[in-house]
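My questions all concern the structure below.
One chain of protein is taken out of this complex; the other chains stay put.
Now for chain A:
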Amino acid sequence: MIQETILAEAKTAQAEKTFKGTGSQALLNGLIEEGVHTVFGYPGGAIMPIYDALYDYSDKLKHILVRHEQGGIHAAQGFARTSGEVGVVFATSGPGATNLVTGLADAQIDSTPLVCITGQVFAHLLGTDAFQETDVINITTPVTKWNYQVTDAKEIQEVLAKAFYIAKSGRPGPVLIDITKNAQLQLEDFPAYVKCNHIRSYRPKPNIRVEYIEQAAEVINAAKKPFVLFGQGVILGTAEQEFKAFIEKSGIPAAWTILGEGAIPTDHPLNVGMLGMHGNYGPNVLTNECDVLIAIGMRFDDRVTGRLDKYAKQAKIIHLDIDPAEIDKNVKADVGVWGDCKETLPLLTNLVNKNSHPHWLAKFRDYNQQEIDQVITAELYPTGEEMTMGEVLRNINEICGGDAVIVTDVGQHQMVACRYAKFNNTRSNVTSGGLGTMGFGLPAAIGAKYGAPDKTVIAIIGDGGFQMTPQELGTIMQFGAAVKILILNNRFLGMVRQWQQLFHDKRYSFVNITSPDFVALAKAYYIEGQMVDNRANLRTALETMINHEGSYLLEVMVGRENNVFPMVPQGCSVSEIRLK
């Protein structure tokens, strides 16, 4: 009897979720079913039916009107990175959709889960070169994990459910759904929304084979100088605790790729720093000295490995990754452990001996001391008149104590921020890693703030990168996103200038960029701010920015021709890293 009542209630509940409505309503209902509460977007002709429906959903779906679709998708990326949820973007057909491409490519290479909804011309107009028609599916195929064109409203629920499942499962990535206007308008009786948890042709994560974990443990247990490299896979897999437990039991020093930064706190005793071109001295040099290299959730990007034929040739390589295509792609693994590191790491931790490597760790400390003496001290505590980017970061660390979310753009300031920013928490470092998208910082920071509303979000941006997407100040103004904007202005496209200085005989070809009055620009958007050009005012200005309620823009004039060191010159081995 009771069972029957429950059954009947369940049936009514199901029945209540069926509805008669338009494809647009089905889409918005689906988004709500998927737990979406924030959407970044920009309306236009071919997506108007969805925006019309959105008018009635404003209590459930917060829509952030960006100033450019590229800003919208970067904001969604920032949101996904800090919240761990899927970022959602709306854009119209044609230019609206093509403006998403940079963000899609960025999300694809940095494995960021996104669902992008684009409007499309009526199905009967497809292929007629109709107004604002563009072949979005084919344009976005190489830069999406999956995409699909909906021409019939009856497809919408199933496709949306698949899209969310694909975007967030396995190795995450961007998904795009292109919906023709007729499907948005089409009236249908829709069934209750059902989430997707299986697609027969899709294996989000490979099966774990215990044999490889055993092999890996055996190699690790025999190692004298083991070294862990970790990437964003640890964060995407929410395996921070599992990772920490692994390194703490095995006592292995661990270095991070820039997207892996923050998975363990900066001051963890086994955190030995940053890998790659502008990474720390020890991790780079000792890559070519360790006897076992354990790569976890990272993909051996060329900016991490330098010259491949001279990369860790002496070491046994163990590679843990969820994506089978990554294993053996750039660096051949002796033991490839396929699987989600959330599952494989505890198994591995179980099998490794409790250990510590004091002499080996001391080597990292020695190299670190050399780096401190030759690079870091001068960068963090400069004695010259000019301010350095490093000292700005040191002040931020002192004020925020490592609890802020740091969003960066691309270039010198990005490398300095990643090198020196202190992180206590995971999902606090948001940057464009694989694609190196200038203009990412400001819009991503807006999204990052919506993804982590209780955190202080600081967008650190260069004078060049800021001028690529400054229009998003309008979004900040309209929605009151409390983003702290810190422009490190060296009056140059600094990273390119650095390369021209070092590798092109100082032929400064088109890197001399002039800027508007950034503070006045912010003021035009009713955002408070100030410019600082001497050290005496720096600390107070930073404190003012961070403690300011709401958004604030601080421009700091730093030395024009400072370089980021250490540096592994392109085409060189990681052990050829230069300190100056």
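Observations on the model:
Everything that follows uses one rule, which is that contacts are C-beta pairs under 8 Å (C-beta built on N, C-alpha and C of every residue); 3 or more make two chains touch, one makes a residue touch a chain; residues count from 1.
One rule holds for everything that comes next: contacts and distances are computed from a predicted model.
Candidate names were "Branched-chain amino acid ABC transporter permease", "Pyrroloquinoline quinone biosynthesis peptide chaperone PqqD", "acetolactate synthase" or "Nitrogen fixation protein NifU", and the UniProt protein name of the unshown chain is "acetolactate synthase". Within the complete assembly, A:A222 is the residue of A:V194, A:A222 or A:L502 that touches the hidden chain.
Interface note for the absent chain: among A:I137, A:I399 or A:A482, the touching residue is A:I137.
Within the full complex, the residue among A:D152, A:D334, A:E386 or A:E561 touching the omitted chain is A:D334.
Only one residue in the set A:W146, A:F230 or A:F565 touches the chain that does not appear here, and it is A:W146.
Listed by residue number, the positions of chain A touching the unshown chain are 137-138, 141-142, 145-147, 149, 166, 197-203, 206-207, 209, 211-212, 215, 218-219, 222, 323-325, 328-329, 333-336, 338.
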